[in-house]
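With one protein chain held back, the other chains of the complex are shown just where they sit.
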Amino acid sequence: MEKWDNNNAWFLVLPVFIIVAFSAIIPLMTVVNYSVQDIFGPGERIFVGSEWFKETLANRRLHEALWRQFLFSGLVLLIEMPLGVMIALAMPKRGWGVSFSLVTLALPLLIPWNVIGTIWLIFTRPDIGLFGFIINSMGIAFDHTASPLDAWITLMLMEVWHWTPLVVLLAYAGLRAIPEVYYQAAKIDGASAWATFRYIQLPKMRGVLTIALLLRFMDSFLIYAEPFVLTGGGPGNSTTFLSIYLVKLAVGQFDLGPAAAFSIIYFLIVLALCFVFYQVLQNVGKGERV
Amino acid sequence: MDLEWMAWTPVTAGFFIAIGGMLVGMGIWQYISPTIERKGFLPIKTTRGDRFFIGLLTSAYINIAWVGLTSWSLWFAVPICIVWLIIVLRFG
Partner (left out) sequence: MKPKKRTILLAFYFGLLFLPIYWMLNMSLRTNADILSVLTLYPTDPTLVNYIKIFTDPSWYSGYINSMIYVAMNTTISLTVALPAAYAFSRYRFVGDKQIFFWLLTNRMAPAAVFLLPFFQLYSTLGLIDTHIAVAMAHCLFNVPLAVWILEGFMSGIPREIDETAFIDGYSLPRFFITVFIPLIRAGVGVTAFFCFMFSWVELLFARTLTVTDAKPIGAIMTRTISATGLDWGLMAAAGVLTIVPGALVIWFVRNHMAKGFALGRV
């Protein structure tokens, strides 16, 4: 069905436009302004051109943070996607179990992000945390405040615990949308469980899984509060991701210029990813929504 | 309202006026002769607005690459970006 052409629809969008423009455009303009100046205080600033960009692009700590970020996001996807699909396949299809499962799954998603950090901080401490205690009593020294590897393991555990439910919910929604006829056909053909998965369920879930993949990638790319509470970016800089480093620069050291230049580069990366996301979503929508 | 906190400079003001002007121009152009979705050298079907966005975003990357990889003045990158923007709009 065709949409109606009507430019007066702009008036309906106007309130949203004003609110979001106020929250998005003014701050972004300010960031751009900051990025080309050296600011000492109110009213005391000099124009430095692309100096901060040059400095930021050559900053080794930032390169490290960027690679760390990609590694983290990659690992997160590698674990969460298969696990999420597996759990979704095991979910009950009807009965009281459905409501129960959905509510349980959504629970971690509704916990404030810093509380997530706190939960895992308590849970993995060697002295009072169940996880830390068990690992240490097995004779493995585990301390996420001292060893970078342990910090990464703890962060990954937390991230998988926190966000796999989102993948499950998406995959489950995709599974529920498959008409029962397909399964009956598969049954008549005597298809194995694997064949049913490979040739019916997986192709039908392609849309939602793509969405899950991109959402998880974007969100893990922007992660801040949980590692901030759990490790504070340490030990050393071993878990300093992009957002943590940026907040350190902007609020901790109040280096407005470099922080702004960094912000713009960060934003441009996200913008490109976002564009890809949007294109994929448009095409998924075309294929599946009638 | 006091705008000192936004720390405006002539260069950035000019930059935003240029971007804003282009957006308004694109809007008017769209109003006068609506765009038709088509396929150029870019791998996806695009409208004029899409190509404009892609052109701007890639121009930003060109500028970043210019600053990061060369030591020449950024002003030399500006004509390259304008040419690139026109190419994307026309043939993309």
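The letters A and B name the chains in turn, as written, and every chain counts its residues from 1.
We adopt the following convention: contacts are C-beta pairs under 8 Å (C-beta built on N, C-alpha and C of every residue); 3 or more make two chains touch, one makes a residue touch a chain.
Just so you know, these numbers come straight off a predicted model, no measurement behind them.
In the full complex, the chain left out of view touches A, B.
Considering A:Ile111, A:Ala141, A:Ala185 or A:Leu202, the position touching the chain not shown turns out to be A:Ile111 (whole complex).
Contact between subunit A and the unshown chain involves residues 1, 3-10, 12-13, 15-17, 19-20, 22-24, 26-28, 30-31, 34, 86-87, 89-92, 99, 101-115, 118-120, 122-123, 127-131, 133, 161, 165-166, 169-170, 172-174, 176-177, 193, 207-208, 211-212, 215, 218, 222, 224-225, 229, 242-243, 246-247, 250-251, 256, 259-260, 263, 266-267, 270-271, 273-275, 277-278, 281, 284, 289. Contact between subunit B and the unshown chain involves residues 1-2, 5-6, 27, 30-31, 47, 49-50, 53.
Everything that follows uses one rule, which is that only the chains that are shown with their structure count from here on.
Put simply, subunit B touches subunit A in their complex at residues 4-9, 11-12, 15-16, 31, 44, 53-54, 57, 60-61, 64, 67-68, 74.
Subunit A contributes residues 7, 26, 29-30, 32-34, 36-37, 39, 42-43, 45, 47, 49-50, 53-54, 57-58, 265, 268, 271-272, 275, 279 to its touches with subunit B in the complex.
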